[in-house]
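Heads up, this is only part of the complex; the chains shown haven't been moved.
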Amino acid sequence: MTAYLSWPDPKFEPHEALAPDGTLLEDDEIDIGTLEQIYKTMLCARRFDERLLKLQRQGALGTFAPIKGQEAAQIGAAACLREDDWLVPSFRETGAALWRGADMADLLVTLAGWNAGNDLPEGARTLPDTVPVASQLPIAAGIAHAGRLRGEDAIVMACFGDGATSEGDFHEALNFAGVLEAPVVFLCQNNGWAISTPRARQTASQTLAQKAHAYGIPAAQVDGNDALAVMQVTQEAVALARDKGQPAMIEALTYRMEVHTTADDPTRYRDEGEVEEWQDRDPIERVRKLLVARSQLDDAMQEALEEEIRDRIDAAWKEAKDRISRLEETPGTAMFDHIFAEPTAPLRRQRKEFSDQEEAAND
Amino acid sequence: MTDASDGLTMVDAINRALHEAMAEDDTTAVMGQDVGVNGGVFRVTEGLIDDYGVARVIDTPLAESGIVGLAIGMAMNGARPIAEMQFSGFSYYALAQIENHAARIRWRTRGAHTVPLVIRMPYGAGVRALEHHSESREVFYGHMPGLKTVIPATPARAHALLHAAIRDPDPVIFMEPKAVYRQMREPIADDAEPAQIGTSRVVRRGKDLTLVSYGAMLHRALEAAETLAAEDIDIEVIDIETIAPLDAETIAKSVGQTGRLLIVNEAPPSYGAAGEIAMRVIEQEFYALRVPIRRVCGWDVHVPFFAREQTYLPSVDRIRGAARAMMAD
């Protein structure tokens, strides 16, 4: 077709391990215990997501990004991390955060619009949401690089979407990680859409995985709705990063079953038929079938699990509401906290001006 | 979509200006994230793609520098692009393209090339949004030579000013106070004229104090003025509308009569717009000033998550307090 110019010809095949009916595609030895844990977290994440949506619709919470459909991609991947590894999320990783032990009440307080929900323990290695798309990626490279220079073998998992691959920061981050050999696993959840922009209009490349090759970085595509396949691929990437400092990118093919955020109306731009099709590939259902087949799960256990989750969520929301009422009593001067280690002179003066006015208003 | 009889919201007014501009001049094009099929996350570009197609209404990849660079190039090659930054908090990714190219190409090429480009961006707090969706950084743009920066405060002004911005032969940053997007309605005549960029607008006459504001805060300034009338404090309110080039003459003239200047805006105070307004008035009407110029702004902090964003924003009370204090000074 062309004499001198060569065309991209990527050879990626999405790795799959678990058929939609829950049977194993290959005779892998599997870690059923971990899959059970993943299942529980996926289910919990799904129910939590549903509750968030309800609370948001009732006006109790602000805008948020549901994860429905992406549980396997993010929880399967996060499950391959050690506790001292870092998780650097975008804004659609509630599932991964829950796996990493995030406190639901904290998340609720944050989503209700309170900075206090982000009260992390010092040095916490699961970071809060990053809103500016792809901007977390160069930072992830830096975190990874500093740890490695210090001789640590902790690695970094950095999460982002298909849309994020278009940003300059994606490019610079992967290039830096490649050159510096920063141990980062770049986890791309390709959920088909960036708000209303379909994957095909985001970039002319056949796959997102091939983008990693531009940086000398290995990559894989994986069925992102297949928790086991995600784990297998991620384990390999994590090992490479940990042992060799070699970054890698994973493109998890998944689907955003819900609205982009609660401010979005997807009926304006996508065919509901697409959503239905993906319903058949539900990531939770697949693992459930496997667990049932392996006698790790039955209806009674499922019911108990659902109840336990419901209770946990109820308790978290109750706690969050309590905390929020207490927060509502705190003075507005809290906005001056944590700007610097030591407030600067102008900030001290402004804080005083503010509280004088608050007091005057309350008089 | 809106019953025009009770007037248009700012979203609808801007949408209408866009429709009119696209109809009038087929070199006009709109580009940005989700501006096409989705009609924009705030619906500002609603319907454009139906009427003008994908060639003139471009759903772009997710990359702000790319969007502005694309628009600059199109402007250099015969188009009149209107680019959208989905939120001003993401416009920083395009700041280099704006400062290094949009603002300089006419100058660098000695007029051989021009950049008749409008960059629209919703800005400001008050709609209970996520982090990075509430900032006011108009001075970044106001400080750059070669740029004009416009902030309308009402639907009709947004309509008129956007028309002016689109006609302008040079790049215009058009910042839309998203808190006003659906807050009020105003009728817009079918034959509404484009506004003039570079002039401020006296929106309320008064003789005791000159209150200068813009964007969403103008409405709080006006409310403060209205309610202080009951206390016999007669406030003149000026909507500056054009951040750059700043029409300080209108403000100075007013201060020449009132002797008092109070500036209200929502950006952090340090190195914000109030300093420039104050400085320009001092240069022109220092001796008319009877009491110190004051400002009521946000604070030198990040806009808190939404539960507390109102503690950040200048309240009507704070504005009133400052005005009263100035009358007592």
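Worth a mention:
Note that the chains are named A and B in the order they appear, and that numbering of residues resets to 1 at the start of each chain.
Simple rule for what comes next: a residue touches a chain if its C-beta (ideal position, glycine included) is under 8 Å from a C-beta of that chain, and two chains touch if they have at least 3 such contacts.
All figures in this text were calculated on a predicted structure; none of them were measured in a lab.
The assembly described by this file has a subunit formula of A x2, B x2.
Heads up, the rule we're going with is that only the chains that are shown with their structure count from here on.
Chain centres here are Cα means. That of subunit A falls 35 Å from that of subunit B. Looking at the complex, you find that subunit B touches subunit A at residues 33-34, 36-39, 41, 59, 61-63, 65-66, 89-90, 93, 128-133, 269-270, 299-302, 304-309, 311-312, 317-318, 321.
Subunit A contributes residues 62-63, 91, 110, 112-115, 117, 129, 131-134, 163-164, 166-169, 194-197, 201-203, 263-264, 268-269, 324, 327, 332, 334-336, 339, 344, 346-347, 350, 354, 357, 360-361 to its touches with subunit B in the complex.
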